[in-house]
Structures are given as C-alpha cells and as structure tokens.
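Just one protein chain is left out here, and the rest sit where they should.
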Amino acid sequence: MIPGLADIPFFPEEAGNSAPQVDAIYWALVGISTLMTVGLFVVITCFLIRYRHTSEANRTMLRLSPTYLEVTWSTIPMIIFTGLFVWGAVVFVKANRPARNATPIYVVGQQWYWDVRHQNGRHEIGDLHVPVGQPVQLIMTSADVIHDYYIPAFRQKYDVVPGKYTSLSFTATKPGKYRILCSQYCGTDHSLMTGYLFAMRPDAYQRWLQAKDGTGTESMAETGAQLFRTFSCSGCHGENTGVHAPSLAGIYGNSVPLQGGQFVTADDQYLRDSILRASAQVVAGYKPIMPSYQGQISEEQAMQIIAYIKSLSQPPAPAASLPVPNSSTP
Amino acid sequence: MPRESASHIPEQFESRAQQEEADALGIWTFLSTEILFFGGLILSYSVYRVSYHAGFAEASQHLYFWIGTINTFILLTSSLCMALAVHSIHDGDVAKLRRYLVLTFIFGAAFLGLKLCEYYLDYREHLVPSVNFDPSHFLHPHAAELFLFLYFAMTGLHAIHMTLGLSALTYLYFRARRGDFSQEYHSPVKVVGLYWHFVDIVWVFLYPMLYLINN
Partner (left out) sequence: MSSASTTIEPSPTGPPPERHPVTPDYLNDGYGLRSWLTTHDHKRIGVLYLLSITVFFFIGGWAATMMRLQLLSPHGDLVTSETYNRLFTLHGVTMVWFFLIPSVPTVLGNFVLPMMIGARDVAFPRLNLLSWYIFVLGGIFTLYATISGGVDTGWTFYTPYSTTYANGHVIAMASGIFITGFSTIFTALNFIVTTHTMRAPGMHWFRLPLFVWSLYATSLIMVLATPVIAITLALIALERFAGVGIFDPRIGGDPLLFQHLFWFYSHPAVYIMILPGMGVVSEMITCFSRKRIFGYKFVAYSSLAIAVLGFIVWGHHMFVASQSIYAGMIFSMLSFLVSIPSAIKVFNWTATLYKGRIHFHTPMLYALGFIGLFTIGGLTGLFLATLAVDMHVHDTYFVIAHFHYIMVGGMVMAYLGGLHFWWPKISGRMYNEKLAQFSAAIIFVGFNLTFFPQFILGYLGMPRRYPYYPPQWQVFHILSTAGASVLAVGYLLPLCYLTWSFFFGRHAPPNPWHASGLEWNETSSPPIRTNFEKLPIVTREAYDYPYPIQKDA
C-alpha cells in the first residue's frame, strides 16, 4: 500500500562517520548543478522568446572572436572541477583508511548471503552487529562471484572479490538498525542478499558479543589452531618436524623475502594465498612443495587459520590487524 | 555490375588515384583494429607474466622450442615471397606475381601444418587446459595452466588469421590468372600484402613472448 507522505523517505539517514562528509559534497554538487541547469534554462528561454522568428528584435552583433568566451567557460568549470575532485578524493581516502585500532570483523560473501564472524568466534548470517563510536574494519572475501557490501546509511560500499581480501572501514555514529544490500549483481537472488547492520552502544555490544547462542564458544584463533592441526599444517610448520618449512611464529606483518629477490609483507592476503595457492609466492630458500588447499579449506576456515597465525605474533592477547589495503594484486 | 578490372573504376570513385588512396587508408585502418584485437591478448599475457614470473618461465620450457623457431623462419620467408609478389606486379610481371603468390601460399601452409603438428605434440604431453592438462608436471601448476590457456588462445587466433590470409592469397591468384592486375592497377595485391606482413609481425611478437622466456 502507498504509505502516507510523512513516511516517504527522500533522503537516507546519516549513521556513519563518513556520511556527513559525503553528504556535504553531494549538496555542493546539487547546488552547482541546479545553478548551471537553471542558468542555462533561463538563458535559453530568453533567447527563444526574444529571437523567435516572428519577433523583430535587433539581430546585428559585433564581430567577435569566440576564443575569449571559449577559454573562459572552459577554465572556470575546470577550476571548480579541480576543487570538487580534491575534496572528493580526500574524503574517499579518509573513509577507506582503517583506523589503527580498528576491530576486525570477517565477512565472506557467497550466493546469496553474508557470513560474518567476529574475532571471539561469534557468528552471524546476513546481519552485522557493531559498536557505536569504535572503529571497525570489515575484512571481506567472496567464496564464489563478485559481491558488494553496501551500507547506505554510512554512504559506503566496497566490492567483495573472490581470490582477494578487500575491506570496508567505518565508525558507526548513531545506534540503530540500518540496511545492508548486496550491490554487485551476483545471480538469481542478488536482491535478496540483504541484511541489517545493528549499531549498538558499547556495553550492549559487549553483552551481545559474549552472549551464548551456540556460536562464539571459542575465538577464531582457537578454531584456527584446531584447523592448523586437522589440516596437518603443523606437520611441516610445527616445531621439530624435520621438514624444511618457514616458521610462522611472528611472521604476521613482517617482511618476507621471496625467490626472485623481491620482498613482500606477510599480511592477510599473503597468508591466504600461501594456503590456497601455495606455489605463487614461495619464500626464498625453500622448495615449492607446499600443496594447495584450494577446495579443501573454505574461505571462512582460511580466515580462522590466519587469525591463529596472527596470534603467534604475540603472547596471549588477540593480535591487532594490519590494515587490509584495497588495491588490486593479481 | 561490372567487375573490378584493369580498366574499370568503380562508380563511387572519380579516379584511379582516389581508389588507390582509399584502398591504402582502408587497409591501414583495418590493421590498426587488428593491433587492438591482438593487443587485448598481449596485455592479458603481460599482466600475468609479471605476476607469475617463475610459473610462466617454467611452463614455457615445455613448449616445442624448435618447432616455434623453424616456423618463425618459414613465416619470414613467406613474407619475403609476398613482398616479391608485390614488387613483380609493380613492374607489370603477372607471371612472376602468380609464382610468388604460390610460394607465399606454400610457406604459409607449411607454417600451419607445422603448427598443427605442434598442437598434436602438445596434446600428447598433456599440455592442453580443459582437455588433458596434467598439473603434476609443474612446480607452479596454476600459472602453467594460465600460460597454456594464453598460448593456445594467442597462437590459435594467429592461425585463424593465417588461414584467412591463405584464402586471400587464393583469391588473388585466381584474379591474377584472369588478368585483373597490371602495372597500372594492382591495389588488391598491395592490400593483401600489407595484411600478410602484419600477421607475420604479430608472430614476431608472439614467438619471443611464448618461446623465449626463462628465469
């Protein structure tokens, strides 16, 4: 049924830290566009009326070179556009740069739902619970096709791509319930791949995080440790194995020398690729004998194993994450 | 409608010179589209060559280097024959034109024949993705599969262009036999000649990219 006029939304609410900044640029653009459109409309209408073929207005004009006018009405827009570009770029860069103390939350998109895991093991499908006022970084990958995680109330989205990790960084600013929508066509039920983001006050969020609902009995790192044994990773990478394999203690975040002389940072992407596409970037001095676990270890399990490896960097406290950069690395 | 011949200028043109100018610009424009066409494949190859440097080098070792090299010489020789064909009719010698067209065709067909043999040998070695690719031959099986996919796509596309070139040569031969070409008018020969040289140049890029890389 058609809702009453007061119920019709004309503008989305602002609930994330980047939303007001994006809206500011948006309104500036609306202002400039309206000015231009109305201006052009007025000028053209005046010309149409004044110089219609039945009117006897004065039609003689000075011979003028178009160059001055052309240069002017090219340069002025160019200056305005440069300003808009810089403004937009700055806001975009800030919005996508994760805070140093951001809480990582792991998202796997697949046809046709969102699979979300919190560090303590709490697991949700479709929805996302986050604390208000604390920075969060979603670390995302797809198990099949390209999806896109879109939160209109935050004015942010980012593609979720198979084979790589991408991220979305934000701080919720207002408690409430906000739509999440898949925003990259992914098949039959693309439009049903939706959910809700619940922004909660920090104490309520902690209670939710610790609630016993069957999930969250063990942290991602603990699950990862079990998988590390189940999949026999410890058979080569554990201590005293007799197999020449790189030690993983403290590896996360450090620079790793590769065969061929380059160095790479052992971040989430590198660890994922090492597990699922073993021989792509082999550490210098080691033979490429690690098998690929593609098809055996799921994306969720890979995230848990990586959480475990991260925990090897430091004693017991959960490790802080490296920011996951959104650059394409084939 | 009267056929193009040594005496007839098509209705839309005002002069022979205009027709020749149009033919030349036409073939050059067409070749520029071909550069972009192959360019997409070459770009894809280059992107993965950088990412999978070692894997590509390893996979390249499994190709039949000597077949590729002999084929390169065959193709260059065929281009020489084609150039001589154009030169002949430029001097008005139709008999020589026909002979060189036949030679060009023979070398071109030899190239394709060897290529087919090579594909068969590749098949025997389990190098064909999706058909019988055996990853166990490789330290970097994923990169090898990407390399081989591109190898078959690039050389396959080139072979299709060669086949079309052979058809064009056949067409030229029969028109030459009918007396369509002379010193004054032999534009189609020049057009096919440019096409043939272009296909040769594409191979000159493909050969080192596919056969000559190593760590």
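Residue numbering begins at 1 within each chain, and the chains themselves are lettered A and B in the order written.
In this section, a contact is a pair of C-beta atoms (placed from the backbone, for glycine too) under 8 Å apart; a residue touches a chain by one contact, two chains touch by 3 or more.
Keep in mind that what you see is a predicted model, and the values were worked out from it rather than measured.
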Chain not shown: contacting residue from A:Val107, A:Cys182 or A:Ala266: A:Cys182
Contact residue for the chain not shown (choose from A:Ser232, A:Thr265 or A:Gln294): A:Gln294
Residues of chain B in contact with the chain not shown: 1, 10-14, 18, 21-22, 25-26, 29-30, 32-34, 36-41, 43-44, 47-48, 51-52, 129-130, 133, 142-143, 145-146, 149-150, 153
Missing-partner contacts on chain A, residue numbers: 2-3, 7-12, 18, 21-22, 25-26, 29, 32-33, 36-37, 40-41, 43-44, 47-48, 51-53, 57-63, 66, 69-70, 73-74, 77-78, 81-82, 84-85, 87-93, 95-96, 111, 144-146, 148, 150, 152-153, 155-159, 161-164, 166, 179, 181-192, 277, 280, 294-295, 326-328, 330
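We take it that only the chains that are shown with their structure count from here on.
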Gap in Å, rounded to a whole number, between the CA centres of chain B and chain A: 45
Residue ranges of chain A touching chain B (in the complex, touch as defined): 259-260, 277, 279-280, 288, 292, 330
Complex contact set, residues of chain B against chain A: 47-48, 51-55, 139-143
